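A single protein chain has been removed from this complex, and every other one stays in its place.
Every chain is named by a letter (A and B) in the order it is written, and numbering of its residues begins at 1.
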Amino acid sequence: MMADRTLPRLSVAMVLLLISVTIFAVTAIATGETAQFSLQGVTGLLQRMVALGLVAIGQTFVILVASIDLSVAAVISGTAVLASWLMGGDPAMIVPAVALCLGFALAVGLVNGALVAFAGINPLIATLGTGLILQGVLSASYGSLGGAVAPVFQQLAYGSLFGIPWSVLALFGLALTMGGLLNRSVLGARIFAVGGNPDGARLAGIRTGRVILTAHVICSLFAGLAGLYLAARVQSGTPWLGRDGIYDLESIAVTVIGGTLLAGGKGGVAGTLAGVFLFASLDASFNMLGIDAFLKQVLRGFVIIAAVAVHAVRGRGHVA
Amino acid sequence: MTPALDMRGICKAFPGVKALDDVSFDCRPGEVHAICGENGAGKSTLMKVLGGSYRPDAGEIRIDGAAMRFAHPRAAAMAGIAIIHQELSLLPHRSVTENIFMGHELVRPGFAGLLLDRGAMRARARVLLDRVGAQIDPDRSVAGLSIAQQQLVEIAKALLLDARILVLDEPTAALDDRDARQLLDLIRILRGQGVALVYISHRMPEVAAIADRVTVLKDGRLIWTRPQAEATIPAIVSAMVGRDLKDFYPAAPTAAPGETVLELDAVQAEGLPEISLTLRRGEILGVAGLEDSGKGQLARLLAGDLRPAGGTARLAGRPMPLGNPRRMIAAGLGYLPADRKREGLVLRQSVRDNAALALRAMRPAWARPAAGVFAPAMLDAGLKRMDVRAAHFGQEIGALSGGNQQKAIIARWLALDPAVLLFVEPTRGIDIAAKAAIYQTMREVADQGRGIVVVSSDLPELIGISDRVLVMHRGTIAGVLPRDPREEEIMQLSLGVSV
Partner (left out) sequence: MSDAMSKPRAARIAINAGLLLFLCLYALIVLIQPNYLEPGLFMNFLRRAAPLVILAAGQLYVILTGGFDLSVGAVVTFTVTAAALLTNGDPDATWPVIALLYLMGAGIGLFNGLVVAFLKVPSIIATLGTMLWLNGLALAWSGGAARGDLPENFRNLGRFQWRDVALVGTLPMAVLVLVAVLALLWWGVHGIGYGRRALAVGDNPRAAELAGIPVGRTRITAFVISALAAVTAGILLGGFSGVSVNAGVGLELQSIAACVIGGAMLLGGRGTIWCAVWGALSLFALFTLLNLLGLPQALRDSIQGLILIVAVGLTAWRSRARN
């Protein structure tokens, strides 16, 4: 029943998955790094997906409503810095710090959503603007916002259950939840409606502004989660954490690679996650091959173009 | 009987324009009430007021006798009003079921009403599709449906909400004759079920065939409302345009057609197994056919938008570069697409720039933009010759009426002096006065020694304007009829029934 409708989307995901596994396996065998096939190797591969995966799940939601979010990098840095500063190494502060961080992400999402949905500002500009504002404030106040997360909190990045890292479990759990939300909930149906035909959705009585706002809140919250995860990993967040990881543009890239239309109304979490997996496998393969960091970036650039070209070139319409 | 819908004394003004001036309109259960009027007469505004998109400045709306105020389209939908717009409001990438339930999803009990009940939705969708007589799998994605099927999905959407007042805005504009007839049958069934139907159309024969009462609007004012027996087509037309409309279609040419200007010989393309046809200078060749007959593909082929797989084609004595719009234009073809907004106009540019577009494409990119043939005076002369009405030609073309936009596109092509003009649905969504002007122009253009191909779903139009009518069926030419064919002849050929 569900397969019928999601078939084209699943196939994008499946194809990406197969390509990624092949690349990873071939490189591992060719370089003799067969240890990569152990549980540890595979979980290591999956752990590479966590940060980008979280951001990209959120990005998928905004792109599905034909919006976009360039502020995620700043939100990541913001939550990471806030988490380290608020916790100050004290385990008792974990809960309030996490709550405040997510509250901060939620607020950014609300502002983004309001600017896009109610003030009618082009989403690229609106989120570029909020991202810049955040980035500036963060960089300017970093001197007074030092600190480190509580050691226990780092379990989020380094702890595991039956050999599978918590973070990987969390990523896949959240991906399943959000995928289900898209395909089986009223909100999901309305997200597809608003992205696919905004006028039609409005005439069908959907309050399109609220749906766009919700998508932005979801996106920012996921960026916030990614920020918390990164804070746990690096112990002490910096204002350049998100920007240096190019999480804004890469999350858009993997979402589009995963088959979600930039114009909205078509796509899903499965494809996005497969796109993230492609990136992770490539990264791991480049590492095994001993390709230096700069060359890695060069290849990454071409992979993004090629991956999107593969399914864009078949379309008849124009893109700009 | 209390009218299901009763609008009284509706007024609505926009800056500078009084769009509706004291208009009253009612519709009873089990009645089809047609609204006629030219573009800009106020039909759409009236329906937007009814649908909750606009708030009226004055007047009241009563539904089943109770006064209502709609703050949002949702409120109108809840009151049992469904409006099926010309621009379909479907989601191409989603299933039929999801489209029918857009904005009104069924939820499972529990889960705070957040989870979809997809089984129930599918079952209900089947029932609704049955009711509108559509044989469509509810799980199919809408992108693969024909326009007629999509229209049925729209109506199923309206029935879902138990709409007791159903407004159809030009529902047959994009349909061919067979599908249009089926739609009219469906409307009769719904009328029998007690739905109050408001029917907006430019197609007079349909209005005559289906309406129980007819209301004519002009310039935002009510002209009259009459029962069907008193609303003859001439009466409606003269009320709409405010004068009697004689010579709606231009007279047949007196001169015999000239040499052959366009020739397809056994051309093959996707959806067209093999096509051969000829067109002479001074001739208007009509192309008729049902929606899936291949006439759309033929139009795309002639526009250079479809790559041929074989055969030969000649235009003005030279081989025709099919499959490349730019080279086709250079070879002497001008194309007026059916969907002006998507394929014809650059909406944010001026009327002048729209008229200069093809010329600009053919002249070098480094030609000066407002000198020589691009001088405003030159462009304006072409637009004036076509009688394009605009505040000024520097105005954005998006603000013009459909008729004036179409005339500006004709001016665009005439600037290139093409050998052949291809019109697809030339008067779709255009009011009657502008229609007559466009027909007149087509004749004049042909008389100047050009060939014209008209692809249209509007049979009276094809019969009125064409010197020959070519009827398509299953991608091939089922027959070619001489001037003034009967509608029955065209229908028989397009249905594949031998004459």
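What we mean here is this: a residue touches a chain if its C-beta (ideal position, glycine included) is under 8 Å from a C-beta of that chain, and two chains touch if they have at least 3 such contacts.
Since we're looking at a predicted model, the values are computed, not measured.
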| task | With touch as defined up top, name the shown chains that contact the chain not shown. | result | A, B
| request: Could you tell me which of B:11, B:209 or B:362 touches the chain that is not displayed? | output: B:362
| remark: Across the whole complex, the chain not displayed is touched by subunit A residues 115, 119-122, 124-126, 128-140, 246, 249, 252-253, 256, 262, 292-305, 308-309, 312-313, 315, 317-320
| message | Suppose we count only contacts with the excluded chain; which residues of subunit B make the list? | response | 14-17, 19, 40, 44-45, 303, 305, 325-326, 329-330, 335, 337, 342-350, 353, 356-358, 360-369, 374, 390-392, 394-396, 399-401, 412
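Note that only the chains that are shown with their structure count from here on.
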| Between subunit A and subunit B, what is the separation of their C-alpha centroids in Å? | 43
| Which subunit B residues qualify as touching subunit A in the complex? | 51, 53, 72-74, 77-78, 83, 85, 87-95, 98, 101-105, 107, 113-116, 118, 122, 139, 141, 157
| Which bits of subunit A are touching subunit B when the two form their complex? | 1-2, 4-5, 184-190, 192-193, 196-197, 199-207, 261, 265-266
